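A single protein chain has been omitted; all remaining protein chains appear in their positions.
Letters A, B and C name the chains as they come in the text, with residue numbers starting at 1 for each one.
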């Protein structure tokens, strides 16, 4: 019998991209075995999908509540040890809450909840449960992102004095200018998508990345969002001025109408001693800038990288790893936590990241609606 | 006898970098002959410099007033036709004003004046004089910048919906953190440098570039400047939210404490149909992004470029031209204007650019000082 | 019970990088289940490894012959359907041969054998066996490599007229200049590494890539190898002039003493109508060059790509996939072949690639040893 961690999955069936991402990620370090789940609310598709991906069907459940019920009947040595939530956003909170209340470890896609209030409740629930809870901000698993965090922690760039992060996509451009299309896409429907589209979906990645890399807190925001049309109810673009806990200033720039952009997520962090730059679309290059010195380009897998970074590279330098590998690293970290092995705090994002992300979204929208004014985030 | 345009120069002696830039630029298209000027206020250095660069010394004058006086004595066919002002900023206004009042064409370095008020006066003076007046926003002379302007004018990217320009340098970083150094550098001394360092010096380039490329007006600004230390009186970093005449939103990001950056001036303009990206440090590449199509990279000298762009390229594709060539193109355009030949409005920046630049600086500082609020620019 | 393809593995235990690569690749599309194998010749490490990666241990065998024997006892519905050979090179041939003779499908790491003669024998064995045989030239699985092949097949670049492929690494540099180190590394020991180091290990990748992309045959070679020291018995660098079946000329450039290079494998193919360029270290960018037109940069996942290319991309554009994903695509193609589903010939390299690769290695060495003369490859 396999000694792998028993993983259950909620959602992610059919052609779901997030489903592939999590399945592959879970396989990357030989740590997990998918034992069952609820992949689709329609039974026929649920079971069909599982047959299609060649998994045993005995622990595919008809719905989430049944999963909980049946799994609890199993002895602990057989029960799912961790459950990944890949469902539509509004289900994250109730599912996560019930899983925690029943003692499961949880891996939750972002956004963690649909409101800051829910997020705080979940934080509380987790405190009581004492299990492992991870939020999959995928991009923090890249080896060179981890390397940035460690370099900054080790003082390589000195005190952070300037922060700039861009997350530009263009995919809403062909939709936004068509009245019918923009009225009908769920992403622009506040009832389905929450209070923010662009900030909620990608702005939070930039926010989390900044806090992950610098280990500073963003504590004030002033936002200018763009809805483009008056009949459009959700932001598709936004620039957010930020202030950090050490008084560093910065800016988060996000857009889904940056025509032709794919997934152009970048960070630039400048300190008193040096600067660091990184781009998600070319994730294996980390640029180190210093006054009067040649630019240095760090790449994964070299011994000059930190342990945290090296732990996330599987092949020698020059063999490009990508986003699946980044998510794989997050799953690897979670596995260590579940197995109660020692791990570095930077190995996976936690509920704190999820809570702060929700706080960020709400305060940004508030800032915009109040006329582009400064709003404080909670500490 | 040479039939070139007779050019006089004020300032730019000794090791002045701006001096080299203007001299070389003026020579690039065989249009100008430097006939004299005042290169340095100290006579010995003035005349020594001219001997050093191998020019005739007979029209090197002891000071600006003498230049005016003596040149006016010469017949029009011998008199300087245009004078380039490369002196410290506070001298731009009085020199430009007197030159215009005496019928000279003027090429003025930026910032054109030290205040918006002076700029408006100069605009008025020019109107009466009816001569040619150019402000050397050097970067607008690059062939691919010109190409962006023409492509946008021709509707290639559709209605502009998102603007982002970055101008990041790191040169103040080694100065700002040393109390003595920051107290003593003229650039951070309001008496010498005007009301703004970072916005005044490089923010204006970004502002002018946006208006040059899009032919839109920036009509509102909300700025967050950074002085880093409370004893420092001038901004060394600033982010400016902007709104344009067509309601497009955007951001101008500037810094002189982006440690390790050299002269990282970039523009990203996204329209309803396509996007354009350009970087000053790699000026021969223009990126055209369209939904669902391969990225296209345009380079100078190809027949697919506009006439305005091609007019600014001297060699076949693959022979990189640089910043001297960019300034050379501006001088070439000014030569056409002086010789009353037809020219494209995009060939050189005029007093309008200078006036708007000063308006921008003052409103940005006002926005910051009033607590990061929206301020309108004059039309 | 899982309906996945039952995969056995030979070698790849311990910290083996190739082991990770194949395990992850096999998991990427939910097609395979690793059911057993011989991961290490030492039993304790063999079984320890399997426990470590959390697989069932019941079909871990003490050696290769036992594996064959025991698996054959199982009913066909339980028996391994395909076996991956990841052992040291000299074992590829005998293992592959016996597997084929016993009716197994085989996935074999490259180089397929240690001599051209063995390769021809294996080809013959396979013909009798009629099973599936794949050689894992990993790099041909990249989506943009597949796209090159399809574009050339569809005439996008016209008749191929110029071929250039580089494969530069630097890893032998720290070894080659130390007499003791170069005497003791197995890669430079002809008894263990075969007749060629650099050409055998990486030159064959370049050769296979050229034939894969262009669907031409390389039919003549003239090689200049470099051994650097007279006591060194194996090439660590070599340039090979080539002629193709359509008379196109080209060059394959390989080195393991290109100091500081990681895995710089590039191809440039120029046709009468256009050119294509690609780099392994940045595998998600394909450059299309045409006379007098802007350079175009194609990226994976866009509908403008061919079906073959799109079949190898799992996420939307802008989510970088890497070398694991490339190998995953090859495994995906093999799965289709095993399941007798329709597939494109470009989905995985076959014994023909393996045979030709061995022919190439031997003729290149012969060319060099005979004084850098032209040698024909077999058709």
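Definition applied: a residue touches a chain if its C-beta (ideal position, glycine included) is under 8 Å from a C-beta of that chain, and two chains touch if they have at least 3 such contacts.
Keep in mind the model is a prediction, meaning the values are calculated, not measured.
K.L.:
For the full complex, can you list every visible chain touched by the one that's not shown?
P.N.:
Result: the unshown chain touches A, B, C.
K.L.:
For the chain that's not shown, point to the residue among B:24, B:47 or B:153 touching it.
P.N.:
Once the missing chain is taken into account, the touching residue is B:24.
K.L.:
Among C:75, C:260 or C:303, which residue is in touch with the absent chain?
P.N.:
C:260
K.L.:
Decide which residue listed in C:137, C:270 or C:331 touches the omitted chain of the complex.
P.N.:
Per the contact definition at the top, the residue touching the missing chain is C:270.
K.L.:
Consider the whole complex, including the chain that is not shown, and state which of B:75, B:130, B:303 or B:318 touches that chain.
P.N.:
B:318
K.L.:
Tell me which stretches of subunit B touch the chain missing from the display.
P.N.:
Touch set of subunit B with respect to the missing chain: 1-4, 17, 20-21, 23-24, 27-28, 30-31, 33, 51-56, 169, 261-264, 280-284, 299, 314-325, 328.
K.L.:
Spell out the interface residues on subunit C facing the chain that's missing from view.
P.N.:
With respect to the unshown chain, the touching residues of subunit C are 157, 161-162, 164, 166, 168, 170, 173-174, 177, 222, 224, 226, 228, 237, 239, 241, 249, 251, 253, 255, 257-261, 268, 270-275, 288-293, 295, 372, 374.
K.L.:
Hey, which subunit A residues sit against the chain that's not shown?
P.N.:
These residues of subunit A touch the chain that is not shown: 288, 292-299, 302-304.
Quick note on the criterion: only the chains that are shown with their structure count from here on.
K.L.:
Determine, using the mean of C-alpha atoms as each chain's centre, which chain is farthest from subunit C.
P.N.:
B
K.L.:
Need the CA-centroid distance for the pair subunit A / subunit C, whole Å please.
P.N.:
The mean C-alpha positions of subunit A and subunit C differ by 35 Å.
K.L.:
Could you please state the distance in Å, as a whole number, between where the Cα atoms of subunit A are centred and where those of subunit B are centred?
P.N.:
One centre to the other, that is 43 Å.
K.L.:
For subunit B and subunit C, what's the span in angstrom between their mean Cα positions?
P.N.:
Chain centroid spacing, subunit B to subunit C, equals 55 Å.
K.L.:
Indicate the residues of subunit B shared as contacts by at least two other chains.
P.N.:
Residues 288, 293, 295 of subunit B each touch two or more of the other chains.
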